[in-house]
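Of the protein chains in this complex, one is absent; all others appear in place.
After this line comes chain A, so read on.
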Amino acid sequence: MGLPLMMERSSNNNNNNNNVVELSRVAVSDTHGEDSPYFAGWKAYDENPYDESHNPSGVIQMGLAENQLLREKNPEGSMWGSKGAPGFRENALFQDYHGLKSFRQAMASFMQQIRGGKASFNPDRIVLTAGATAANELLTFILADPNDALLVPTPYYPGFDRDLRWRTGVRIVPIHCDSSNHFQITPEALEQAYQTASDANIRVRGVLITNPSNPLGATVQKKVLEDLLDFCVRKNIHLVSDEIYSGSVFHASEFTSVAEIVENIDDVSVKERVHIVYSLSKDLGLPGFRVGTIYSYNDNVVRTARRMSSFTLVSSQTQHMLASMLSDEEFTEKYIRINRERLRRRYETIVEGLKKAGIECLKGNAGLFCWMNLGFLLDTKTKEGELELWDVILKELKLNISPGSSCHCSEYGWFRVCFANMSEKTLDIALKRIHEFMDRRSGF
């Protein structure tokens, strides 16, 4: 298992030519309408745009409902003169779903920087979406048909139930993980999940993981990633890696991105089943900006995702601003370093504090949360028992933490505790409340 087997496979080209991984019906339909004159005309314009002075024989664009009458281009002057800086002009113009090239380039180099240069990213494979939420939904629309399934290891981010299923009609079949091996994904668990789906006549289209994991706060081991990719090749399905917390690993060396693994593979039929989701919300602390990306090694997926991103575009103002910020390598290098440092220290503080209160956490090395074990406090090791405890913590301690059952964890008593969105003082108070609670409890 693992790397040697994969290398064997990749040299055996006969097998792989038949293993082209499929996309959904929505993805291959032409309802996007882009084969019509509507888009052919735009293309012609893009390639040869009319400009009064520089290109007077270019194509005049009269196929696009864009209003430029109030911009600087109009000789009567712009209505926006007093409102915006000079860069405003480029921002407000219609920007198609390809996104600002400078921003994609900045994104690609930022993602590379986070991975310590161990993987390279091509800006043309980056598709922009308004947040990772949208990126995950988009990929689901593209890779799976309604009633198909994605396999997702538990515990997982509660938002997936919504993002992956709401409008797509796709199901989630859990890959059960437990504390016996620190909740890592095992080949047996993978096979079992696949079998469960097959038994129910549900077609599995892919595996979706979060690396580093939410809610575990831990990176996925390299070997596990290799096993996963191997599994996906054997079953001829996709692999989506949501790496939204990749810049929040406390020690850079402990993170392996699926991009690194794919970097060394030449076989296209293996590569083109791999897709990465990223966002600036977590690593840069800019959730309100709503900037997400899909990075795919599959040309069809890139093309389709780009078209579909019409429903969830990032504003050009945001792209422009972030392009500058992310291209400033000195800034980003400093930022990533300080971010990791502060997160690590904050993690150590909370884990220490919990330990003093007699509470253990899963050994974590990434993310904005820790995975805390309160199983010993449960009256009954059931979902109800867990929710009872959660209720007490919320109502009595006035702490909002997330119960493992909302993350579909099959072991009860685990809770996700976030620590990066408050001051140290507030964290102290939270720990104090926990201490007091534990003292009261041990009094019984």
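Operating definition for what follows: a residue touches a chain if its C-beta (ideal position, glycine included) is under 8 Å from a C-beta of that chain, and two chains touch if they have at least 3 such contacts; residues count from 1.
As a working rule, contacts and distances are computed from a predicted model.
Trainee: Can you pick, from "Electron transfer flavoprotein-ubiquinone oxidoreductase", "Two-component response regulator", "Aminotransferase class I/classII large domain-containing protein" or "Kynurenine--oxoglutarate transaminase 1", the UniProt protein name of the chain not displayed?
Mentor: In UniProt, the chain that is not shown appears as "Aminotransferase class I/classII large domain-containing protein".
Trainee: Write down which of A:V291, A:A305 or A:I359 is the residue touching the left-out chain.
Mentor: A:V291
Trainee: Using the document's definition of touch, tell me which of A:K101, A:R342 or A:R440 contacts the absent chain.
Mentor: The single option touching the absent chain is A:R342.
Trainee: Residue-wise, where is chain A in contact with the chain that is not depicted?
Mentor: On the side of chain A, residues 26, 29, 31-33, 36-38, 40-42, 44-45, 48, 50, 52, 56-71, 73-76, 79-80, 83-88, 91-95, 130-131, 133-134, 137, 141, 146, 158-159, 161-163, 166-167, 169, 214, 248, 282-291, 308, 310-318, 320-321, 324-325, 328, 331, 334-335, 338-339, 342-343, 367-369, 387, 390, 394, 398-403, 405-407, 416-423, 425-426, 429-430, 433 touch the unshown chain.
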